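In what follows, a structure is listed as structure tokens, so that the remarks can point back to it.
Only a single protein chain was left out; the remaining protein chains are all shown in position.
When the chains are written out, they are named A, B and C in that same order, and each has its own residue count from 1.
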Amino acid sequence: MKELKRKAYERALEDLYEDLVSLQRWIITNGKRVALVFEGRDAAGKGGVIKAISAPLNSRYTRVVALPKPTERESSQWYFQRYVEHLPAAGELVLFDRSWYNRAGVEHVMGFCTPAQYRRFLEDCPAFERLVTDDGLILLKYWLAVDQEYQEQRFAERASDPLKRFKISPVDLEARTQYAAYGAARDAMIAATDTPWAPWFVADFNDQRRGRLDVIRHLLARLPERARPDKPLKLPRLARKPAREHLAD
Amino acid sequence: MKELKRKAYERALEDLYEDLVSLQRWIITNGKRVALVFEGRDAAGKGGVIKAISAPLNSRYTRVVALPKPTERESSQWYFQRYVEHLPAAGELVLFDRSWYNRAGVEHVMGFCTPAQYRRFLEDCPAFERLVTDDGLILLKYWLAVDQEYQEQRFAERASDPLKRFKISPVDLEARTQYAAYGAARDAMIAATDTPWAPWFVADFNDQRRGRLDVIRHLLARLPERARPDKPLKLPRLARKPAREHLAD
Amino acid sequence: MKELKRKAYERALEDLYEDLVSLQRWIITNGKRVALVFEGRDAAGKGGVIKAISAPLNSRYTRVVALPKPTERESSQWYFQRYVEHLPAAGELVLFDRSWYNRAGVEHVMGFCTPAQYRRFLEDCPAFERLVTDDGLILLKYWLAVDQEYQEQRFAERASDPLKRFKISPVDLEARTQYAAYGAARDAMIAATDTPWAPWFVADFNDQRRGRLDVIRHLLARLPERARPDKPLKLPRLARKPAREHLAD
Partner (left out) sequence: MKELKRKAYERALEDLYEDLVSLQRWIITNGKRVALVFEGRDAAGKGGVIKAISAPLNSRYTRVVALPKPTERESSQWYFQRYVEHLPAAGELVLFDRSWYNRAGVEHVMGFCTPAQYRRFLEDCPAFERLVTDDGLILLKYWLAVDQEYQEQRFAERASDPLKRFKISPVDLEARTQYAAYGAARDAMIAATDTPWAPWFVADFNDQRRGRLDVIRHLLARLPERARPDKPLKLPRLARKPAREHLAD
């Protein structure tokens, strides 16, 4: 399939904005809490889809959570503790750019956790997600799939682009040579944590533009109860003619 | 002056992305801390300029802070306390969508604070900003200026757009009739808090697109010590041919 | 049984200090995490036993958590969220003066939560505690039992003591008349949440002094792997004779 052209992409994206705003309105007016988790290999396009979704939304009710690697103190706490503090309150939409699933991905593959911690995570994670969703949280998880060919293209672009080079971390470089290991980790992770209360969706991100649109459409289809447009709002007429913002100087 | 056309705007914006990324790289590699404050009337375009700036940036080092109205407990604490907790650590860029300046704006005009609290704020704010900037924080403050004519246009659009109506809060409606009071508040605020260590910049946001480009260019001009592009990064060849992300099923 | 005399109590308590310190040393040097939950009727003596336990301990590793009633925002979050943030990191001992069990006690009896929320809590709580204890947290829960006769005595004392009157909240007054309802709530709570991984212990607090000693002894018996005393530490001799802290003036 040919890559989606930029123009077509932008038109399609903007057509979705209305529905995204309407979705957010539903979240706010009904005090819903929604968390979206985005996982995938490096350069899969997590940051891009998050920006596409949040572009039209009201930032006072939208948060992107992209946590750095844990501090020593955090490492000694309950594994989910530092994520729990970012879960949404009523009316909020939180987008996780990577998440607690680090343990089943980078931490497992790179040896940043013990095998026992890894196994425990696969067992505990569904129970954790059960608790928070039983309590009313809406939790959807997206895996952005990218074949190595495309991942390599993006790495090559980053390496050659003087401005993007610094985005390539040592962990990324190591990950390149571990493509298969990450694939196995992804399979084990999805097998263990794809549940009715917190399902995984896999999106093809070989073409990022198509991928973004797919994710947004999927999201809109999953959360169909959007708010009806409000009744027309009549603004009272101003008492005097519009002023200018002439600043004192 | 005619409104900047969308196409021209987008081209110009993307031309600035490189420099924004380069600026961020400088922030990260030098462990700088940068906070940008965006203030302005409702519908001036704070959210839009924040999105334009953060679009090309790495989200692990960029945060948008848009705090809701204070809880009762927060109201009883040191006024700056809930903002302090969001100040950037090394390498971070924080964009404040409204800020502690609420006290000199909406709180003052709408009577959400006492006159004494208001006067104290105007006196204390420069001292507070002095402390955090002396400590190394880079703090720039932008006032997005919009004439009432344009503000009214945007309100009218919002009111007629079934999807945007809900963005208009009672506080906004009240603010419409208080255009002049807000103007006086803005003058008093800027007079009291425009300092060498935390200067205010006024940007004309009657045309939002032009306004956004102006703010970004201004920002890039103020923080000129950007990072030199890295030396080329050579990616080692993969040992085997690229794999595909075929998921187990 | 006669009330334990103050003198005898103090001697006995101090005899236990050594072991408490030794227990803390074990926690610190092994990076353990311990949380103790204290529940019981008003005036049962939660604050007193917490003070008795923490008296000899190093405050840098001991925390008392006594949360006020939830703010509106907190109420809209995952019920356990505001408690999770206080769970101990490695080396820490956290003492909860009331806890998430509020939902099964005061909130249920006083109607501060819905019946559905109450039932959900009884179901979810063991799963929550399973997660945090599987992860390594040591969690012990104490119910301080006090017969109404003694509770009434203490209320009467508080009411007549000009300095303690303000400790009696409207919620307390209401609770007096609900002694039986609280008893039923306690039974349902313990039945639903007494688990191998997070057991309840009931301590007789009709005599507070005896009660405190019992709890401490129980605690010491449950966590028997205490640290062996360190090898003697030899302080090098000072190079010159001891100085005085004469302050400049």
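FYI, contacts are C-beta pairs under 8 Å (C-beta built on N, C-alpha and C of every residue); 3 or more make two chains touch, one makes a residue touch a chain.
The structure presented is a predicted model; accordingly, all values stated were derived computationally and were not measured.
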What shown chains come into contact with the chain that's not displayed?
A, B, C
Of the listed residues C:I28, C:M110, C:A127 or C:L223, which contacts the missing chain in the full complex?
C:I28
Which of these touches the unseen chain: B:R120, B:R154 or B:R244?
B:R120
Contacts from subunit B to the absent chain lie at residues 31, 33, 73-74, 76-81, 84-85, 87-91, 120, 124, 127-128, 130-132, 134-135, 137
What residues on subunit C make contact with the chain left out of this view?
18, 21-22, 25, 28-29, 41, 47, 50-51, 54-55, 58-60, 64, 66, 68, 97, 143, 145-149, 151-152, 155-156, 158-160, 162-168, 173, 176-177, 179-180, 183, 186-187, 190-191, 202, 227, 229-230, 232-236, 238-239, 242-245, 247-248
Go through subunit A and note every residue touching the omitted chain.
68, 71-73
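Operating definition for what follows: only the chains that are shown with their structure count from here on.
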Taking each chain's centre as the mean of its C-alpha atoms, give the chain farthest from subunit C.
B
Mind checking the centre-to-centre distance between subunit A and subunit C? Centres are C-alpha means, answer in whole Å.
39
Computed distance of Cα centres, subunit B from subunit A, in Å
22
Please work out the Cα centroid separation of subunit B and subunit C, and write it as a whole number of Å.
45
Which positions in subunit C touch two or more other chains at once?
73
